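Here's the structure, in structure tokens; my notes come after.
In this view, the complex is presented without one of its protein chains, the others remaining in place.
Letters A and B mark the chains in the order given here, with residues in each chain numbered from 1 onward.
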């Protein structure tokens, strides 16, 4: 499948208020914006503008998956680990940076026949790694036709 | 180097049958598809439509690298870890999701003078994290000229 239609771009910023540590699903908001562009074929890129929050595509069916992933990361990257020097903002400060490094700052998803190429069980999540609520910005870029 | 030729897009889906846990190289299939597009400059994006398989660029020379990586992940993320609630599909179910979260769901590779900008020792792999064989879909998107 090849497309020669005139290509164009769109950008926006999604503002997400998190409720402390955990995954906040943003799939519907992303789909709405992509749908409003009217593009049928293209590439969506989302980029989180922070180093203590990240992006992740994970299962959207059983909520236990998200709880298990969170428990795994909490055990792997201990808050207040004596290894860490950087603790200006508390015991969850440096662990948040490490968790962000081990997951994703950016994700791109192809757009095919008007739909994001997500699998049936895939959701797009903003992962808040700080224990308190934050306002997070996700820059979005879409190119296509 | 700047290019003003008319840009176009192409998309396809690669179907990969895995043989249980481990890395399945897909570099040649990707190269063939990119080559058939005739594009010289562009951006290739590949996206795995699952949350218990992932993508990885790794060394393609010594097979021991892949075995070592697999052993490392198997020790880091234990199958059947009592920490995990989610085990509907067996002891390798939740560990597969964690392994996918720690690696990549999506990869983009620049296309330069007709070739993907892979280093000499880099191969593109689909990483199957479930212990049994699965059919996996990799969505591909190419934009360029």
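Rule of thumb we're sticking to: contacts are C-beta pairs under 8 Å (C-beta built on N, C-alpha and C of every residue); 3 or more make two chains touch, one makes a residue touch a chain.
The structure presented is a predicted model; accordingly, all values stated were derived computationally and were not measured.
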Selected residue (touches chain absent from view) among B:17, B:36 or B:112: B:112
For the chain left off this view, which of A:57, A:73, A:98 or A:118 is in contact with it? A:98
What does the interface between chain B and the hidden chain look like in terms of residue numbers? 1-4, 7, 41-43, 56-59, 62, 64-65, 67-69, 71-72, 75-76, 102-104, 107-112, 117-119, 121-122, 143-145
Extract the touching residues of chain A with respect to the undisplayed chain. 6-13, 37, 43, 45, 47, 49-51, 76-77, 81, 83-86, 88, 94, 97-98, 100-102, 104-106, 108, 137, 139-141, 143
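Operating definition for what follows: only the chains that are shown with their structure count from here on.
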Taking the mean of the C-alpha atoms as each chain's centre, how many Å separate chain A from chain B? 19
